[in-house]
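Below is one structure, written out as structure tokens; comments come after it.
Missing here is one protein chain; the remaining ones are kept as they sit in the complex.
Moving on, here comes subunit A:
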């Protein structure tokens, strides 16, 4: 008796819900997922959530954009997922670290895909990366920085904090040693404040000003291809490299700083969808409301279009093999 009741209930329920689900819009329909290659809370997450609030308004149909964190290996994990398993219908876009594009040529055994195959939508920022030291340390000039024995802190070996410091050490033959294993810039900052290390590289201008680093640290030099007017007085490491191959190799890595916080679609996405996203992105970054909102959140923007980003990536991946190999050596 009971069994037949339950069976009838189940059949009825299945039929009713089946009709309901087929006639009602599906959960994911009309929405776009923006996957971000880092966990909640960091700069990438903040930028992704900021974009999610605005981009939908510039896309046809004004879809809701839902942010999903897919953290792992400095966003390389997400890039690999985008290449391998994400739908190519425009329902999923991603925000990754641009260093991943360099990893595809420097460490193809780990990042085994073609960065040119991604549908680049555009990038949101691009600022020089600074090397800073504690105000309590005796290092005051670039000469001190390159000639003295001291310790710099970094996160993992694939992080910007490591790559930018390794570049100084290897390309300019600096004497400092590099300690890895810190969990982010705050921990590096604390270690430098308590005197365990002298400072770090790979700090953005936002981290230096809005992040509070300026209170305890001083700037020694910068890695940049496009130096803002306000930073002209800061020594450029790139200009100090005399060896032409090393210079070209360092330039290759520094190129990735020009398209930070880039958005992209999976490889194989139809060109018209990529074009739609690119137009929406360009309209969004030109919108006064978007810019005002960014300013109110202390976000420093320097957007690049999808075409520009694709061009930078093409130049990066098409570089001479010897230069790429040297860039790989300099960043280790």
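Convention: contacts are C-beta pairs under 8 Å (C-beta built on N, C-alpha and C of every residue); 3 or more make two chains touch, one makes a residue touch a chain; residues count from 1.
Please note the rule applied: contacts and distances are computed from a predicted model.
Missing chain, UniProt protein name, picked from "Sarcosine oxidase subunit alpha family protein", "Hdr-like menaquinol oxidoreductase iron-sulfur, subunit 1", "Membrane protein" or "TctA family transporter": "TctA family transporter". The residue from A:182, A:237 or A:277 that touches the chain not shown here is A:182.
Of the candidate positions A:69, A:170, A:276 or A:317, contact with the unshown chain belongs to A:69. Within the complete assembly, A:155 is the residue of A:97, A:155 or A:269 that touches the hidden chain.
Even with one chain removed from view, subunit A keeps its contact list with that chain: residues 2-3, 5-7, 9-10, 13-14, 17-18, 20-22, 26-28, 31, 33, 39-42, 45-46, 49, 53, 66-73, 76-77, 80-81, 84, 110, 151, 155-158, 177, 179-183, 186-187, 189-191, 193-194, 196-197, 210-212, 215-216, 297-298.
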